[in-house]
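Omission of a single protein chain aside, the complex is shown with its protein chains in their original locations.
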Amino acid sequence: MIQIFVTGGTFDKEYDFVTGRLFFRDSSLPKMLEVGRSTLDVSIRTLMMVDSLDITPQDRENIAHNCRSTDTDQILITHGTDTMTETAEHLAKADIRGKTIVITGAMIPYAFGSSSDGFFNLGSALAFVQALPPGVYIVMNGRYFTWDGVRKNRATGFFEAV
Amino acid sequence: MIQIFVTGGTFDKEYDFVTGRLFFRDSSLPKMLEVGRSTLDVSIRTLMMVDSLDITPQDRENIAHNCRSTDTDQILITHGTDTMTETAEHLAKADIRGKTIVITGAMIPYAFGSSSDGFFNLGSALAFVQALPPGVYIVMNGRYFTWDGVRKNRATGFFEAV
Amino acid sequence: MIQIFVTGGTFDKEYDFVTGRLFFRDSSLPKMLEVGRSTLDVSIRTLMMVDSLDITPQDRENIAHNCRSTDTDQILITHGTDTMTETAEHLAKADIRGKTIVITGAMIPYAFGSSSDGFFNLGSALAFVQALPPGVYIVMNGRYFTWDGVRKNRATGFFEAV
Partner (left out) sequence: MIQIFVTGGTFDKEYDFVTGRLFFRDSSLPKMLEVGRSTLDVSIRTLMMVDSLDITPQDRENIAHNCRSTDTDQILITHGTDTMTETAEHLAKADIRGKTIVITGAMIPYAFGSSSDGFFNLGSALAFVQALPPGVYIVMNGRYFTWDGVRKNRATGFFEAV
């Protein structure tokens, strides 16, 4: 079984046509798994629905706590891209043993249709979480990066190995 | 480097509004990799553009030949779902050594927009081809199957372990 | 009030991923009116769900009968493009008085996403049915044509004035 923890991020943002702003409502994950025709045994739990710039150290400890306490050893976390590496580092140092933790997100909300990278990222993250050895990884741009081997290039929006 | 071989299938079908039939034109793969914001080193080569019910033994040998002769040991093949397992078996018995070969496709054409599983499947196939040991696999429904451990349920359109 | 009669056609076709063929299920019209944020007073009735090549003279008389018996004088008919002009001619000669009847359709199913002309056609057909004087019209390609002043160019899929 794969445990999916939802934390928000661009991945799950929607457009509020009254205010003209992006906001969070429900996660698109159940619908995405249906459209992807996934037959994986998956459990989805929303831990928070926030922009990753607003994630606090306490939120990160909350995520770590949930990673520790879940029974499964395959964990996928959806997360805003801006502080994805901070959360990855926190989890890597959080004494979680024998689990493959993959963090992914999107640069364009899934709700924005055919221009979004979210559906592609979800496909690759679900695959990597099944195939990679225990550890903490970021999955973006079709690739996986170890938690300490990646940074987001904020000018281009691409993740780069360091 | 990942070698992608395109063979057609529903994945790449388009709708011909003059005849009302599905047909093949160019592969959507370059656009999909762009939308997916992939930074993988990928080479795309179209071997054929056919419905997989029309793939002949000679076509399969052609695919096998291309798998053998490509320099890379990570190969992704897009393929119609109806005879995906036949091609997988052919490749598994074709004396191709030390290469990870992943075959994927779609139940709904990528060109049909947000109802298609193709973009999700591409994401997971690209991930599995990087992470799985040498062998021949089918990637559908978020999962990977070994070539001799899967069949397509033609009534439901889902792939099942056997 | 605007009466909408659904007869099928490419407009409402969907893709059956098990058989690989196009088929009819429910009309997309209610969803389209919702996405279009329509506040029009509309009544939708499905008369048939067929390819317009399969529409019989009796079907056309059925459509005419419904146009006659509905209380409203604004009628929009969704219809396959292949025999749209035949149905228009039938209605024009069917002794229906004082009503504006607009027939529209699509070259690409609405279900196929952002490549479809259906949503645009629905918007223009709803506008023309409110603004044109009584008569029978075909609305395609952003334009309206009188029933006896139009033909479908089967090579290009565009409607042309004659």
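Note that the chains are named A, B and C in the order they appear, and that numbering of residues resets to 1 at the start of each chain.
By our rule, a contact is a pair of C-beta atoms (placed from the backbone, for glycine too) under 8 Å apart; a residue touches a chain by one contact, two chains touch by 3 or more.
These figures come from a predicted structure and were not determined experimentally.
The chain not displayed here makes contact, within the full complex, with A, B, C. Against the chain not shown here, subunit B presents residues 113-114.
One chain of the complex is left out; on subunit C, the residues touching it are 32-33, 35-40, 107, 113-117, 119-128, 130-132, 139-144, 157-159. Residues 10, 15, 17-18, 20, 22, 107-109, 111-115, 154-157 are the ones on subunit A that touch the missing chain.
In the analysis below, only the chains that are shown with their structure count from here on.
Its C-alpha atoms fitted onto subunit C, subunit B is found rotated by 180°, rounded in steps of 5. Rounded to a whole number, the gap between the C-alpha centres of subunit A and subunit C is 44 angstrom.
In terms of their C-alpha centroids, the spacing between subunit B and subunit C amounts to 39 Å.
Between subunit A and subunit B, the centres computed from C-alpha atoms are 26 Å apart. Residue numbers of subunit C whose C-beta contacts span two or more other chains: 113-114.
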